[in-house]
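Here's a structure for you.
For this depiction, one protein chain was excluded, whereas all remaining protein chains were kept in their positions.
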Amino acid sequence: MSKLIYLDNAATTQVYPEVLQEMLPYFSEVYSNPSAIYSFASESKKAVDKARTSVAELINAKTDEIYFTGGGSESDNWALKATADAYASKGKHIITSTIEHHAILHTCAYLEKKGFEITYVNVDENGKVKLDELEAAIRPDTILISIMTANNEIGTIQPVREIGRIAHEHGVLFHTDAVQAFGHIPIDVDEMNIDMLSASGHKINGPKGIGVMYIRKGVKILSFIHGGAQERKRRAGTLNVPGIVGIGKAAEIAKNTMAERSAKEISLRDHLIDRILTEIPYVRLNGDRHDRLPNNVNVCFRYIEGESMLILLDQAGVCASSGSACTSGSLDPSHVLLAIGLPHEIAHGSLRLTLSEKNTVEEIDFVVDELKKIIERLRSMSPLYEDFVKKQNK
Amino acid sequence: MSKLIYLDNAATTQVYPEVLQEMLPYFSEVYSNPSAIYSFASESKKAVDKARTSVAELINAKTDEIYFTGGGSESDNWALKATADAYASKGKHIITSTIEHHAILHTCAYLEKKGFEITYVNVDENGKVKLDELEAAIRPDTILISIMTANNEIGTIQPVREIGRIAHEHGVLFHTDAVQAFGHIPIDVDEMNIDMLSASGHKINGPKGIGVMYIRKGVKILSFIHGGAQERKRRAGTLNVPGIVGIGKAAEIAKNTMAERSAKEISLRDHLIDRILTEIPYVRLNGDRHDRLPNNVNVCFRYIEGESMLILLDQAGVCASSGSACTSGSLDPSHVLLAIGLPHEIAHGSLRLTLSEKNTVEEIDFVVDELKKIIERLRSMSPLYEDFVKKQNK
């Protein structure tokens, strides 16, 4: 098998050819600035409006509650910093979880330096936020709860509906980082009591560098990027028309194909999980077995290290990722794996495989077969495995 | 003439077909996240590195002093807010000018609310920053001077070199919003003592939604978008590879064609200015006649209003813009036109025509001919013109 097997769809996805097709006219033909007054501008304005509607429909929002940003990270920064700014007089306490993406966690660290107090709610061993802890953390000065819809590493889907209910029962705003969930699982901002939501184009076969921020009408969040009067004066900057058209088309496709697509992904995912768990010893599945993103597999192989695994997988033509410290550039393994209670040395051996509906059973089988050889090889040179075997033989 | 005559290149430009061509593979083929470890990622990483080099070369920067952002507005916000954050302990005073883009001015207004003090240096009647006023405004607690390289409305090029010299003589950081100048006129960050610089892809026939921030090595600016470790930990978010490739290619072309292109634009521009000034009465050129962007024409026609002009020009197939209050959505005419001393009623009649080297003399002549009819028509229905004529006839 010499074709590339791409199993890193949680990192980024291919822009669907039909999405690119839709974007193409807006680069060199209909290149107008939609804010201008002439009729050439109305063509790109119309395209932006259409995209906004598609995005709104995917999460049951109103069209004018959708704002376009430069990506998921910007949306997360906006949601946290500008809410903090706007509601600081009400209170300076924010609740989030220990397994959020760095776009949330590092922003929280920044806010802490600015005098805000952050409570990081723990998760259980499957990565689910502890609702009792969450509720108990709410104080009179709590202005925001930010909990992700689904985790990017271990795929656990959070009880968003319950979190939204708790937040609103206590009169606290609820933001959710839905970058991994948007277009992959059903989201209804009304039913789920979501006040703000972040999403990103390139996680749903749309383009990179375009994000979405949903802001419920009435939420008094300020601007994060100040300047021109675009996006009803809430997000300055010339509109990225092709990017917006792209995320709109991707959202439209995501809505129409969600049921079928996730059924296919779940069957591939479960096949992959089942084969790994039964055929490779000393392995552990991370994340919730059932409340799990349709395309996410995350496992830890004991006694080996993730980066070495990735390099050998790469040589077999497989693109994957790991939460190993060695791949993090920061000397610490993934904070998510630590948060679900894994010790460092086990977190080290983590492997994330995130598939798409375009993968095949043959590809999955090939990956498992390769993986078995790779694990064996790496264990044969692991001092930890040597110790383990010696102890066993005693 | 039924073809569109696009004279709003200061608002946004066409993505050059050769720029789009270069971007195309990075949407659906080489869609990898450049931060990943597998070899599929190194292809997009290489493309990003190349683009960074092209951008750096255009302004004589080092490659690792270039950071990619989501646009010019983000770069401006980053430069101001994160410098303010980083240097607040040194001082809380910032100097800028009265004619900056809103991405600067509204960010300054935000910083004022956060306890920073901003001095807005005035400009002369041609829109040049008053250097003596600038220097006199510097205080021991001044941490930043932010003055644009060239103005987006009236095209005036600022004495950036002198500003940089003054800033550095006083040990103050110098940021310049070069969104309009980048790729249009020569910029050398070393010679000009520029510490930070903002630029945007879509003003140089690159894509929308991608910007550049130059940060001189040693400048201790913080992150503005927190999160992942991209861009040497300074700007989080999955890299917008096609956008980056696009701005890189656009920068490369801009560098190679600058001399020839601006010569052509200047000749078109001067032809346009000359015909307007000699053939239409009661008109005034805004901005400096010589220190002026090669593609910028900005004039005020007395006794008429800009939006009406734009609609009639649009009907003739001409895309243009105006600093009229009626087009601003804010009931005030352009702050730039007011800053150069124009009274409201004159600022109202402003027209900005920003051309590209693809325009022709025929197009320019067509526009002037149409303009003459339009001005005459609008004046014939203007009560101000009626008053003026009556006064004249007395």
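As written, the chains take the letters A and B, and residue 1 is the first residue of each chain.
Heads up, the rule we're going with is that a residue touches a chain if its C-beta (ideal position, glycine included) is under 8 Å from a C-beta of that chain, and two chains touch if they have at least 3 such contacts.
Keep in mind that, in the parts below, contacts and distances are computed from a predicted model.
Selecting from "Dihydroxyacetone kinase DhaL subunit", "Carbon monoxide dehydrogenase", "NADH-quinone oxidoreductase subunit H" or "Fe-S iron-sulfur cluster assembly protein, NifU family", the unshown chain of this assembly corresponds to "Fe-S iron-sulfur cluster assembly protein, NifU family" (UniProt protein name). For the chain missing from the display, the contacting residue among B:Lys90, B:Lys233 or B:Lys372 is B:Lys233, taking the whole complex into account.
Of the listed positions B:Thr69, B:Thr83 or B:Ser223, the one in contact with the omitted chain in the full complex is B:Ser223. When the full complex is taken into account, the listed residue touching the unshown chain is B:Ser42, out of B:Ser28, B:Ser42 or B:Ser328. Taking the complete complex into account, residues 303-305, 307-308, 311, 315, 324-327, 329-333, 344-345, 347-348, 380-386 of subunit A touch the chain not shown.
As a working rule, only the chains that are shown with their structure count from here on.
With centres taken as mean Cα positions, subunit B sits 34 Å from subunit A.
Interface residues of subunit A, counted against subunit B in their complex, comprise 4, 6, 8, 11-17, 20, 23-24, 27-28, 31-33, 35-41, 69-74, 76-77, 101-104, 106-107, 109-110, 200, 202, 207-210, 223-229, 236-243, 307, 310-311, 313-314, 318-321, 327, 329-330.
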